[in-house]
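Got a structure for you, questions after.
One protein chain omitted, others in place.
Right after this comes chain A.
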């Protein structure tokens, strides 16, 4: 009975927090201006955007994770109460993208600490540059079981 109530409560109320860690902002635009805009309106499916890590259930990370932001990202992750999941969105978050090799023949960038899984554990990866909104939604949905079932 208690477990069932927990699952219902969590399933019907998902808070997503978006963290930008460097890059060109295209993935952020896809997340905020598409998924949470009137066109897709994730709120009608009980998914809400928050910028308070204490409220978040799913952490959506975009960008290549520059060294100056790596520690902040780790702190944000630690502040989110369990159960939680992490969705890495975009080529930069998955591999570093163009920024990882911004030096070209001169070698890898020395200001990029990414990809995201080097900093915090990643549960779902959404490829694309930038990913389509439908793919990001699919990624968040794929992360739901971990949040609903708990660890």
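In this section, a residue touches a chain if its C-beta (ideal position, glycine included) is under 8 Å from a C-beta of that chain, and two chains touch if they have at least 3 such contacts; residues count from 1.
Here is the rule we use: contacts and distances are computed from a predicted model.
The UniProt record for the undisplayed chain lists the protein name "Putative NADH-ubiquinone oxidoreductase MJ0520", from the options "Molybdate/tungstate import ATP-binding protein WtpC", "Putative NADH-ubiquinone oxidoreductase MJ0520", "ABC transporter permease" or "Cytochrome d ubiquinol oxidase subunit I".
One chain of the complex is left out; on chain A, the residues touching it are 5-6, 8-10, 12-13, 37-39, 41, 43-44, 46, 48, 50-52, 54-55, 81-83.
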